[in-house]
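The next block holds one structure in the form of structure tokens; read it before the comments.
Here the complex is missing a single protein chain, while all its other protein chains stay put.
Our next item is chain A:
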Amino acid sequence: MPVLCKTGCGKNAVLKRPKTGDVLCKDCFFWAFETEIHYTIIKGNLFKSGDAVAVAASGGKDSTVLAHVLKTLNERYDYGLNLMLLSIDEGITGYRDDSLETVKRNRDDYEMSLKILSYKDLYGWTMDEIVEQIGRKNNCTFCGVFRRQALDRGAAMLNVKCIATGHNADDIAETVLMNILRGDIARLKRCTAISTGSEGTIPRVKPLKYTYEKEIVMYAHYKKLVYFSTECIFAPNAYRGHARALLKDLEKIRPSCIMDIIYSGETMAVKEDVSLPSQRTCSRCKFVSSQEVCKACVLLEGLNKGLPKLGIGKSSKAKRMLDEYHAKQQMSIDELNKEFQANNCIAKGKTCRSGGCKSNGLISNDCQGNKNKNEHLNEKANEMLTVYLLPDDECIVNGISPTDNDQENFEEIACEGSCGGGSISIAF
């Protein structure tokens, strides 16, 4: 028994909108879907005419729909935007290499330029290599932290005014829940913002903030958009998975709960006497951070030193690792001294000889392999260990403690698989 479209257009309805309960035909659904996003963009003042905008593209449903809708609206309402696609290649064989093929297809379909940045080029490590070092337990921490910074770097290279990400209403509601479940007040406060970015950083905007996941998938289906859907091959984030399942169960009973959670997040006020970390720039890489040295640099330092858990594990473990590292360093210093006495030669080659250093010159370009530098690094590692030790509590499921806020909105860009809607989406 066909149901007629609520607008009275005479056509048969094809879906019931979770947000409004309206039953609409295909054309009326497209119109409602696109127009709502248009109003979100206008009301939130997301773009200015003439802006260059990077669409963070993972090849997944959210970023594919975002690119399609932005292109449509840009033409329909004459936004005057120069849209381009920005993708991050984490170096996950069998996952990202496939999804990047989808992004390349988006590039051709939507006639936008595409920039792909790889972890390998930026950090010297692919995720496959990182997982080999760290195992499958904390790899999402590396991936999320690195991706956020990689997007900033890509946006800076493209010289864009802002980055548009594909976070949808379900992702945002889920993040509100996650931040409540973790007691992460700083992130709770800003995770519902439609546009984020402090001074000196490239803002991120979320045009799909009020768009339901169900509608995104239905839109992609009816428009026959090509997107990539596969789970990240590495371990999913169990904690986020529970939050997602809870949300989906609630949505089944009462679909408006997603908008209601976002509304709660938006209007909730943080008590004035709650101290929140202030943002500054990382002393090493100059990107935004709430600490002296940002999380990406600490994680990278750990990887390059052969202490991949430096920014993650329990304090006792990290101390033990560091002690062992010191002992090894001492041995290599002694060897270097012997070599020095034997050859009477400093800095013969241009490559690092301290061992364990994989610096590619982009971030940790301070390693030159002489003994003073080694000692200096030891001090630095010690210092970082005191600064970045995380409490040994339950919240570190994904290596994130409530006090660890240096990567703004990190969680929103966490993992795109079941580990997080990711999120750039890369939707990120």
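What we mean here is this: a contact is a pair of C-beta atoms (placed from the backbone, for glycine too) under 8 Å apart; a residue touches a chain by one contact, two chains touch by 3 or more; residues count from 1.
In the analysis below, contacts and distances are computed from a predicted model.
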{"item": "Omitted chain (choose from \"Very-long-chain (3R)-3-hydroxyacyl-CoA dehydratase\", \"Ubiquitin-related modifier 1 homolog\", \"Prefoldin subunit 5\" or \"Cysteine-rich DPF motif domain-containing protein 1\") - UniProt protein name", "value": "\"Ubiquitin-related modifier 1 homolog\""}
{"item": "Touching residue (missing chain; options A:D184, A:E213 or A:E301)", "value": "A:E213"}
{"item": "Candidates A:N45, A:T93, A:T230 or A:S283 - the one touching the absent chain", "value": "A:T230"}
{"item": "Contact with the hidden chain (one of A:G166, A:P207, A:G265 or A:P308)", "value": "A:G166"}
{"item": "On chain A, residues whose C-beta touches the chain left out of the figure", "value": "1, 3, 12-16, 23, 58, 60-63, 99, 166, 168, 171, 213-214, 216-218, 221, 228-232, 244-245, 248-249, 251-252, 416-418, 421-423, 425, 427"}
